[in-house]
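What you see is the complex with one protein chain gone and the rest in place.
All chains are identified by letter, namely A, B and C, in their written order; residue positions are counted from 1 within each chain.
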Amino acid sequence: MTQTPLRFGLIGTGRIGQVHAANIAADPQATLAWVCDPFIEGAHALSALYGGTVTTDAAEMFASGEVDAVLIASPTATHVDLLEAAIDAGVPALCEKPIDLDTARVDALLPRVQSSGVPIALGFNRRFDPAFAEARARVAAGEIGALEQLSIISRDPAAPPASYVAVSGGIFRDMTIHDLDMARFFLPDIVEVTATGSTTFDPGAREHDDFDTAVVTLRASSGALVSITNSRHSSVGYDQRLEAFGAEGSIEVANALTSLVSVSNGQSVQARPPYQNFFLERYSVAYQAELAEFIKLARGEQSTSPTFADGRAALILADAAARSAVERVSVAVTL
Amino acid sequence: MTQTPLRFGLIGTGRIGQVHAANIAADPQATLAWVCDPFIEGAHALSALYGGTVTTDAAEMFASGEVDAVLIASPTATHVDLLEAAIDAGVPALCEKPIDLDTARVDALLPRVQSSGVPIALGFNRRFDPAFAEARARVAAGEIGALEQLSIISRDPAAPPASYVAVSGGIFRDMTIHDLDMARFFLPDIVEVTATGSTTFDPGAREHDDFDTAVVTLRASSGALVSITNSRHSSVGYDQRLEAFGAEGSIEVANALTSLVSVSNGQSVQARPPYQNFFLERYSVAYQAELAEFIKLARGEQSTSPTFADGRAALILADAAARSAVERVSVAVTL
Amino acid sequence: MTQTPLRFGLIGTGRIGQVHAANIAADPQATLAWVCDPFIEGAHALSALYGGTVTTDAAEMFASGEVDAVLIASPTATHVDLLEAAIDAGVPALCEKPIDLDTARVDALLPRVQSSGVPIALGFNRRFDPAFAEARARVAAGEIGALEQLSIISRDPAAPPASYVAVSGGIFRDMTIHDLDMARFFLPDIVEVTATGSTTFDPGAREHDDFDTAVVTLRASSGALVSITNSRHSSVGYDQRLEAFGAEGSIEVANALTSLVSVSNGQSVQARPPYQNFFLERYSVAYQAELAEFIKLARGEQSTSPTFADGRAALILADAAARSAVERVSVAVTL
Partner (left out) sequence: MTQTPLRFGLIGTGRIGQVHAANIAADPQATLAWVCDPFIEGAHALSALYGGTVTTDAAEMFASGEVDAVLIASPTATHVDLLEAAIDAGVPALCEKPIDLDTARVDALLPRVQSSGVPIALGFNRRFDPAFAEARARVAAGEIGALEQLSIISRDPAAPPASYVAVSGGIFRDMTIHDLDMARFFLPDIVEVTATGSTTFDPGAREHDDFDTAVVTLRASSGALVSITNSRHSSVGYDQRLEAFGAEGSIEVANALTSLVSVSNGQSVQARPPYQNFFLERYSVAYQAELAEFIKLARGEQSTSPTFADGRAALILADAAARSAVERVSVAVTL
């Protein structure tokens, strides 16, 4: 059943905006209609590749009436205002995480999101990774019985620059937030957060009172425990693993190898090339699936896109983790 | 450095022709200019997807002067004539394997290929698989010392229909030929072929005096031995493995898993989903790389495309295997 | 260099006492001289297999002057008194963990242990597992750079009977204590403990206010973080894994497979038989090595046996974990 492609407005043309632009252009259900960035060269570059009218001003784009959906990939501080503009314009939005670093601003927006009925999705791309989605589906199907423990390992290849750390909101809101949402993908109802952070190698983290290393424990209302292990660097490549442990078995998601080749010799055997470099490689398929699912949402079809409420929940957990790590107490949460 | 895309004429619109059409359309260095098939509906279908003028007659296409290169994906029996037509027209050709089932016809064409200077490449796609290419490069770089043994396992998911077996030329010319070329990818100078065939499950093979199961041993001039293990079916999915064993180590190419997920329970642990279904999945990247390399060849640039001589060599080895399996003797060959 | 075998007195003939008896009998450096258990049938059974004078009364054994070393494998509540008796008799002792459930009793004994000079070793058998010992040696050799994170997964095959839970001292003192010592094997100087417990499946744990599921985070003085994941049951068999993550790489210890066989079919591939059942299988070699190392200690030779101080440290950490899990705060410790 062919449908008219959705006309997308893309806001933000940085690394992640470029990924979305390419996926919009490649998806037969979508076209890139507008590209918006105060840094106009970025907008021009993407428009040259994939088409679309260029502007520095999102308001102009919304006013044009030429966008059926927007993809918000601009800096975090702009998200709330842009979401509000999208709601005003009645345009469905897919917004990168986090919604904002300030939960109060998110809470203030919540009633409008709920009353407007404009579809809002959050960019928790990992839910669309085929491996994590398969693992979750098999757990949901009862393949390992009751889920008792969930272990998530998530390590970035290298620490970001100190300038990024300064405005990131801290490791929990910036990096762990993905893992907090992954935890909720399996166990939505988290009731307690206990976090421990450490700064062992990154001068940027030290300078800005942040952590480069963290362990977070979550308790679900079912009693299941989640353990998240984070590091801002990883010499073996992007480290993205998960183990769901149930009463009757366990399901693991391994790191993606970059080659089918292994080498054996007198020093070691079965050695494989290092893992993928970072999220652009690891989650390329996930970004495509995320977009496809959002298109369904924007069209009013049944969709599994993470919601504004999911984005808010992850932020509440990140806030609780940040508080727990500093105050050395477990923090009860209500999502 | 942008170049004008190469205008391709595609001959043959069956399963493999469709793969090539999609890759031509997706490659910025190529466009699909003509689509040729006596079964005109096939040509129309591909033209509708990727463009190109449609014809039932390859001669019309060659006469048009509108093709810079041809991709020959028609039935084997037509290859020699089409290659001749391409040479006459001075149009570079990428021809699917085998060149022909009759070595005499291939030998007859050889002088024209050599004297014409028209670039001819053979479709031994597996050479372009990233894993096999990596394995070969690492062997060539001396990582495992002198190559002493090469073990190739190659099993198709399911036996072809009896009607296909009837005209296939037999398992060695139809299926093993890929593995014979893979052997030559590592050890070009094969001097002896010893083959054993058996018919254990396939009524089609039995009906047409063919084998469904085979083991082939090759001797290289260096003294290295190659072992090829074939089956026309495989319940675990497409089985494509290789082990290069050298004086100082070994390099293995494993089957491609379809998921990063494994499951463990009280019955078994670390169980993974089955392997990929067949060559379209396993070698999708290889077909793209094969095309890219052929485009270089067609443009007169340095290229690693397998040559007409490689196609002839594989056929000689397949003939020798067929004879060895029937006569129960080792067959010396000169390539 | 042959030495007169050490004459061992074994106290306690339960499951673990039987392991030690067999190892003493098999070690050419040791003989089983006395077997002591108030349950005299147990003592007779072991004596029948491996020799040794039988008694219900450890005092008689110490008085005999016929033991060069004792192995204390009796119930936890008896350990402190028996260690005191060993010190009084000047007989080196290898004592099963924990020293006692009451840190005050352990602290009270400490000065006597220190002043007496009688060698006391604690039965932290996992330090002698070849895999964990190799991992630790390679970390210590700098193979992965600075150790930043240590992840320990430890799950028993099945929950113990409620009667055992009742007297066990709780999961942290009974089960986690092994993992706490393993953490100290890599990172001796732990400064903070944060624990989370849950009761998800075991009625015995529920009945006795204990946990069946736990996650413990430790902070080392270096800033390195340790994550321990425990469960009282595991459908895949005894689950004993470790990952040391360093600035330049990581080292993993996998579960021991029970077979080299894997099976692949249309449903799943590479499925292996389940892991070993429990500690008697997993650590059989470790118990032998533990004994051998203790024999060196008893003879005044250089030895890596865990000390009384190690036993005390693990207990302090277990106490802190128990308190943390109940009070929902991180607990600072000084070892």
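Operating definition for what follows: contacts are C-beta pairs under 8 Å (C-beta built on N, C-alpha and C of every residue); 3 or more make two chains touch, one makes a residue touch a chain.
Computed from a prediction, not measured in an experiment: that's the story for all the values here.
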item	value
Listed residues B:T76, B:S168 or B:T199, member touching the removed chain	B:T199
Residue among C:I72, C:A131, C:V215 or C:I228 touching the omitted chain	C:A131
Which residue of C:P5, C:P38 or C:G249 touches the chain not shown here	C:G249
Absent-chain contact - pick from B:D107, B:D209, B:E248 or B:E281	B:E248
Hidden partner interface residues of subunit A, rising order	235-237, 255, 257, 263-275
Positions on subunit B where the hidden chain makes contact	145-146, 148-149, 151, 153, 155, 192, 194, 196, 198-201, 213-215, 217, 219, 222-225, 227, 229, 231, 233-236, 245-250, 328-330
Residues of subunit C in contact with the chain not shown	130-131, 134-135, 138, 143-144, 248-256, 259-266
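Here is the rule we go by: only the chains that are shown with their structure count from here on.
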item	value
Most centrally placed chain - per-chain CA mean versus overall CA mean	A
Two chains joined by the most C-beta pairs in contact, as defined above	A-C
Far-end chain from subunit C, centres as C-alpha averages	B
Length of the line joining the C-alpha centres of subunit A and subunit C, rounded to whole Å	42
Averaged-CA centre spacing for the pair subunit C and subunit B, given as whole angstrom	59
Overlap residues in subunit B, where contacts from two or more other chains coincide	255, 263-266
